[in-house]
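Missing here is one protein chain; the remaining ones are kept as they sit in the complex.
In order of appearance the chains are A and B, and numbering begins at 1 in each one.
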Amino acid sequence: MNERIRDEIVLELSHVTKRFGGLTAVGDVSFKVRKGEIFALIGPNGAGKTTIFNLITGVYALTEGEIRFLDKCVIARGGVTYDADGAQIPHGKALQLKPYDIMSKGMARTFQNIRLFKSETVFNNVLTACHADADYNVFQSLWRWKAGPKWLTKYRTQEAKLRAKTEELLKIMGIWKYRDMIAANLPYGQQRKLEIARALAQAPVLLLLDEPAAGMNPEETMALMELIKEVRDRFDLTVLIIEHHMDLIMSGSDRIFVLNFGKALAEGTPAEVQNNAEVVEAYLGKEENADGHA
Amino acid sequence: MSWYYIEGILIQSCYTLLIVLGLSILTGYTGMFSFGHAGFVCIGGYVSVICTMAFDLPYAVGLLAGGLVSMILGAGLGRITLRLKGDYFCIATLGVGEAIRLIFNNLQLNWSINGKNFMLDGAKGIASVPLKTTFGISLVIVVIFVIATSFLVNSKHGRCMLAIRENELAAQMSGINTFSYKMLAMCMSALYAGIAGGMLAHYFGYLQPKMFMMTKSTEYTIMVIFGGMGSITGSVVGTVLLCALPELLRAVGDWRLVFYGLAVIVIMIVRPMGLMGGKELRIGYYVNRLTRKLLKKSDPLPGGDEEEEAQ
Partner (left out) sequence: MGIGYYLQQLVNGICLGGMYALMSVGYSLVYSIMNFSNFAHGGVIMVGAYVGYYALTALGCPFLIAFLLCGVGSGLLAIVIERLVYNPLRKRHAPSLYFIISAMGASIFLENFVIASIDGTPRNYPAVFANSISIGGLSLGIDSLLMIIVSAAALLILMFIIQKTKIGLAIRACSYNERASTLMGVNGDLVIFTVFLMGGILAGFAGILYGMRFIVKPTIGQVTNKSFVAAVFGGLGSLPGAILGSLLLGIMEIFVASWNSTLRDLFVYALLILVLVVKPSGLMGKVTEDKA
C-alpha cells in the first residue's frame, strides 16, 4: 500500500509467552513488523502490551518463544521454541541478551510513566543518549586541547558532533527553547516529546513508543502523530506504538495488532480491525458504553 | 595557630578531598552508596607503607601500588555485587570495609629484608612511617585529580554515570552498559581512596586499623552530600568546610557529629542536591569568556571546558 514499507522484517515475535508465577501475562503471541511500518499494539488495560515491550527490550526474561530483531539476530529465546507447524522443539539453553545490548543493536523506547533523567537539563538528557556516537575512552576524555595527534583529540571533535546532533533533534521535536530547563520542570506534554527526542538520539532502526499521547488533548494528539510520521520518514524508522487514542491509531498506523488478556485477538489494517466483531466486543465493550477509550 | 598546625589541616583536607572526589563519582554521580570506603583507604595505606618501608620503593610507587591494590579489591567487590538488584552493594561495602580493618587488626608480619626489619603488629599497626606527604606534594596531587575528575564527569562517561543515578532503567534502555559504568565508578573511587590512604599514612607517620572505623566512611559520605551530589565544586567546598570546621570548633566537641547527622537529614529533605545543587563553579568557562571578549574572537567551544580549582 505504500512504497515506504518494505518486505524486510525488522522485528519478529514467534510464540512469545511470559508467565509471572502462575499468571500468564503474555501467551503465545506472534507477529512480524516490516521495515518502515507504523505498527500499533492495542488492547484493554492489562492486556499485556507493556509486557511485550519489556520482553522485546529485554527488561523481562522470556518464558517461551523467540524474538528476532533485524532478521538474523536473536535477542531472546525462552526455554522452549516451536517449529513452523507449531510443535514444541526443546533446545539447550535459553538465550537472553542484556537490555543495553539489545538497545544498542538499533532499538529505542519511551515509557508509559515517563522516565527522564529528571534533574538533568533537557539538553543533557538528549546528549546523554547520544553516547554511542562517541567512542573516546576515559583517558581520551582527559585531553581537552585542539592540538595533538588525532587519536588524542577525539573528545573535542566527537563532542562537537554530539552537541550538533542534540541541537538538531531538539529543534525537530520543537523543544529547543527549553534546552536549559531541568527536565522535571518541563510541562507534561513536552516531557513526552523530550523522551522521544532522547530515543531518537540513539539513532534507532526500531522505535518503541509506549502511550506517547497519554494525557494529551485531541489536537495535541494529532499534532504528535504528524510529528511521529515526520520523524519516521526523516530517519527511516520503523515504529511500534502502544496507544489508547483510537483516532490516532486508526488514522496513523499501517497495521494493528489487538491483544486481550495476553492473547492475540486480531491483526490487520485499521479498516480490517475496525470491522472485526470480536475486537469491537472485547476491546470497545458493548455498543452502549463504547466511547473509543478503554 | 602556627603554620605547622594550619599545614596539618591543609594536608588532611587534601587527602580527604581525594577520597571525597572518589566517593563523589560513586555516590554523587552514579548513585551508589558505600559504607566501607575507609576500608579502601586502609588497604591503600597499608600497601603503600609496605612498599616504601619493607621494599624501599619510592613514595610515588608506594602511592600508586596502594591505589592499584585498592582498585583491584573494588573491582572484585563490584564484580560480585553490582549485578544484583537491591541493597546488596551497600551491605557488601559495609562488610568489606569492616573485614579489611579486621584483617589488619589480626595480621602479624615480621619481615627481615636486606637486614632491615619490618614490623606490622595487629592492632598496634605500623610505627615510624617516613613522613613524606608534604603540603606541596598533596596540593599538586589533589589539583591534578580535581581537574582530571571534572574532565571525566564532563564527558560522555560522566553523563552515562549520571543517567544511572537518575533512572537506571531508562539508562539501560538508552543503551548504556550500566554494569560497566558502575564498575568504572567503583574502580575509580577505590583507586582514589587507595592513593589517599598512602598519603594519609605518610603524613601521620603511623598506621593503625582503628583509624579506619566505619564512622570514617560515613564522614566522607557526609562531605559529598554536604557539598552537593553531582558537583565536583561541591565536593571541594564540602571537604574543605568540614575538614576545617571541627578544628575551628573544637569547643563544640562531641556535638559536632550530632550536628552532621542532623544536617544530613535536613539536607535530604530541604535541598537534596546539597550546597552546590549539582551545579559547578565554572572558572574555566568564565576565564574563556573573558579572554574571548578581550580578543574579540569567537571560537565555538564544544562546551564542558570548565574546571574547578582546588582551594
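Convention: a residue touches a chain if its C-beta (ideal position, glycine included) is under 8 Å from a C-beta of that chain, and two chains touch if they have at least 3 such contacts.
For clarity, every value in this text was computed on a predicted model and none was experimentally measured.
> Just to verify: which one of A:59, A:95, A:132 or A:214 makes contact with the chain not shown?
In the complete complex, the chain left out is touched by residue A:59.
> With the full complex in mind, choose from B:10, B:103, B:119 or B:148 the residue touching the hidden chain.
B:103
> For chain B, enumerate the residues touching the unshown chain of the complex.
Touching the chain left out of view, chain B contributes residues 27, 31-33, 35, 80-81, 84-88, 90-92, 94-96, 98-99, 102-103, 105-106, 165, 169, 214-215, 218, 221-222, 225, 253-258, 260-265, 268-269, 272.
The rule we apply is simple: only the chains that are shown with their structure count from here on.
> What part of chain A is in contact with chain B in the complex they form?
Those in contact with chain B are residues 57, 59, 98-101, 103-104, 108-109, 111, 115-120, 124, 127-132, 134, 136, 138, 141-142, 144, 155-156, 159-160, 162-163, 198, 201-202.
> Spell out the part of chain B that touches chain A in their complex, as residue ranges.
148, 151-152, 155-157, 159-160, 162-163, 166-167, 169-179, 184, 230, 273, 278, 300, 302-305
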